[in-house]
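Only one structure is covered here, and it is reproduced in the block below.
Every protein chain but one is kept in place in this view of the complex.
Letters A and B name the chains as they come in the text, with residue numbers starting at 1 for each one.
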Amino acid sequence: MKNRWLPALVLSPSLLLVGVCVYGFIAFTFYLSFTASTILPNMTLAGGENYARLFSLSTFFSSLGNLGLFATLYIVISMALGMTLAILIDQRIRAESIFRSIFLYPMALSFIVTGTAWKWLLDPSIGLERTVHLMGFESFTFNWIKDGDMAIYTVVIAAVWQTSGFVMALFLAGLRGIDNEVLNAARVDGAKSWRIYTRIIIPQLGPSFISSFVILAHMAIKSYDLVIALTGGGPGRATWLPSVFMYQYTFTRNEMAVGAASAVIMLIGIAVVVVPYVRREMRLNQGPNA
Amino acid sequence: MTSLTIENVYKQFGQTKILQDISLDLADGEFLVLVGPSGCGKSTLMNIVAGLEEPSAGRVTLGTRDITYLPPDERDVAMVFQSYALYPNMTVAQNIAFPLEMRKVPKADRQAAVQKVSNMLQIDHLLDRKPRALSGGQRQRVAIGRALARSPSLFLFDEPLSNLDAKLRVDMRAELKKLHMRTGVTTIYVTHDQVEAMTLGTRIAVLKDGLIQQLATPMELYERPANLFVAGFIGSPSINTAEASVDASGNGACKRNPSVFVLIPYTSTKPLFLAFVQKTWSLTATA
Partner (left out) sequence: MSTQTTAHTMAIQASRKPSAFTLERFWLYLILCLFAFMFLMPIYVMLVNSIKPLDEIRAGNLVALPLAPTIEPWVQAWSQAQIGVQATGLKPYFLNSFLMVIPAVLISTALGALNGYVLTQFKVKGGTLLFGLVLFSVFIPFQIVLIPMARLLGELGLAGSVKGLILVHTVYGIGFGTLFFRNFYAAFPQELVKSARMDGAGFFVLFWRLMLPASLPIVVVNIIWQFTNIWNDFLFGASFSDYSSYPLTVALNNLVSSSTGVKEYNVHFAGAFIAALPTLIVYIVSGKYFVRGLMAGSVKG
């Protein structure tokens, strides 16, 4: 290559943009979280008082609690459902691609659309509860979405609906990568279908489990759109997640530094899950730039 | 008696005929080799005997049991695959013990069997490794060990040596022969390599296009091939052929060189091929 600097030159706009707008901004927000900013950024440092305030706020704690509950249910149910769907579809189904398309299409939708649809579906006055009433079961109640204690579960339902198809696609790819002769060997060795799945197939699905966990976990932490559209954070603050907290405190309550601190907490949460994955990918992908 | 009988087995996929009227009779302890070019149906036949596929017609009997439609695990048949098909998430010991586990053999007995088999195959130092940490030859022994551990009535080998390098292949061939002499288990062995077939088998079945071309001992195949295909397939270098015809007076003539006359005690109106193995001929000059 004659021009040794050309590759670097070509990379530089992106490097600049990503460097500034991702890592520069992370640093900025991080710094902000230690300042006394309220409506506008204020560069005077205020030590760790924002974090102290953060962890003294019950709204933040309940946001974290909600996230914990939401993320756990969301991840576990999505993985179980996704894996089940993948195994079912892998049974040489006719019209396999139709079923796959049906399970996967929610991924094409915006969370706002999903939230809107489920919001009314689960609304007691026109949705599920009312429909069942009209069918004759007068005593049926399903007002979770209006119930402070139960509303978070409606978010789980909508989120699982949206992304199980994706988990299914991941597991399906994993299933199809399993050597068929190994399965034949197991049949000859006397293993029945159930055993083949539990002893041979599922243990080999490790990469699928890891990938879906990383992606589901990070999506759970980032969840914002769905909550806003489905419950608006409510009733009251019953479905606040840290992402909602951050937005509210930064833009509505004019406590920017506290909002920044909550964003930092979110970043740390994601980093814990994602950094090991990123490092593994880095090790596996040395390319010509080792 | 664990003799295997295959009677009039057919296999068809839609219009494609994979196997046509295959009949074989194996004596107890026999080592039968199925040999033929790719696409001849030998793997399909193996799968049918193993229970991985069902025949379109026909019957398979092992000993006194009709196993034609039995699932693989009820057949008491063990198989060694071309790619070895070891369970990647299990250790060597677990791999070998797996079929015993499936048959609910108690742990102590399983461990004893694993020891015995791994000693015999000299893989006892590898018991805690996973398949990906093994060489091709080692994996192959584990695959054989897994099949052996069950003391089955029938062994099936599906081109087990194809993925090994040349030297290893020769070594393993000798080992397999020794193993068979030691265990005496009835065996069907599939290969596309006729040298392997000739060295290993007590009898050989040559397949082409789903039909058995000839079923005989190695010497018979070599000296008396039943047709042109078998003649061309067996023997290295391959047999010499030349077209010939017979005239009314019973004098055969070799077309390639009309001045060579061969007296054949054979009359036929159909075109003939003359096939001869080098060493059976000597030329004498006649004036």
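Just so it is clear, a contact is a pair of C-beta atoms (placed from the backbone, for glycine too) under 8 Å apart; a residue touches a chain by one contact, two chains touch by 3 or more.
Because the structure is predicted, anything quoted here is derived from the model rather than measured.
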Listed residues A:L57, A:I77 or A:V113, member touching the removed chain: A:V113
Touch with the omitted chain, as defined above, among A:A71, A:L85 or A:A238: A:L85
Touching residue (missing chain; options A:S56, A:S139 or A:N285): A:N285
Touching residues (missing chain, whole complex) on chain A: 1-3, 6-8, 10-11, 13-15, 17-18, 21-26, 28-29, 32, 41, 85, 88-89, 91-94, 97, 99, 101-114, 116-121, 126-128, 130-131, 134-135, 161, 165-166, 169-170, 173-174, 176, 179-180, 184, 207-208, 211-212, 214-215, 218, 221-222, 224-225, 228-229, 232, 243, 246-247, 250-251, 256, 259-260, 262-264, 266-267, 270, 274-275, 278-279, 281-282, 284-290
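FYI, only the chains that are shown with their structure count from here on.
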Chain A-facing residues of chain B, complex: 50-52, 71-73, 77-79, 81-83, 85-89, 98-99, 102-103, 146, 150
Chain B contact footprint on chain A (complex, rising order): 179, 181-182, 184-192, 195, 199-200, 203-204
